[in-house]
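Everything on this sheet refers to the single structure shown next.
Note that one protein chain of the assembly has been removed; the remaining protein chains are unaltered in position.
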């Protein structure tokens, strides 16, 4: 089984620097064997991409790209916290928050962009996770997706 | 003290098969003594019931029925993960997500449909839990309630 870092390289995904802490919070906190990772968004090249609401401004495939990019940012913070991603024994849970028009009903499909990438990186046994996918009234900076995660070491 | 399975039988509640995993996620993940259960909805007979928004399409008693049915589905996934529900030492926390009209303000009353059933099944000492009840802009499939849970073994 290749390491998560090897799989990222194979997928052509480069982890960015973790998002800078711009207030009194941090990217991740570890308690015993559990790592709680902050809500992240689809950040790249110094700004958020994929702004807008699903069902109004963005379609599902675009939302999936947003979710995938959000996981890349989340993994950057996770790696900064744990060192090697191979220390992660299990992706435990995702909370996938989708900025939604009130009538949008496919948050679960958007969330698959996140879940699929995690399984590509960690494999099915380690990578499949508990999950909630829900529709938000609004999100910071008008981003389309925010995701927080729990990981076991 | 009767087992949770006995209480379910006394209440006339039959746990369904756990909702099938239709993507790269699972119904529950255990880390040490903590079980994290995915967001579930009011599923029965092969489809979601109680679709719509509280404060617009559904009233509070209907929302409570939706929350109750959602817990039945959540417990099916929990049981599939842990075997006997009697292994649960404590219902730890619920996050109760209520599909809401922007002016709906009684998410806590809807959530009582979930909390009350858990106490009926597990008793007050084991069954009372930390909880957040909040109003969502939208939910997958247009369901009225989604609930995720944390349980201690």
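In this document, chain identifiers A and B correspond to the written order of the chains, with residue numbering beginning at 1 in each.
Following the convention adopted for this analysis, a residue touches a chain if its C-beta (ideal position, glycine included) is under 8 Å from a C-beta of that chain, and two chains touch if they have at least 3 such contacts.
On a predicted model such as this, the values are computed, not experimentally measured, just so you know.
Within the complete assembly, residues 32-34, 55, 90, 92-95, 100-108, 111-112, 115-116, 118-119, 124, 127-138, 150, 152 of chain B touch the chain that is not shown. Across the interface with the omitted chain, chain A contributes residues 21, 23-29, 31-32, 34, 36-39, 53, 95, 97, 99, 102, 136-142, 146, 148.
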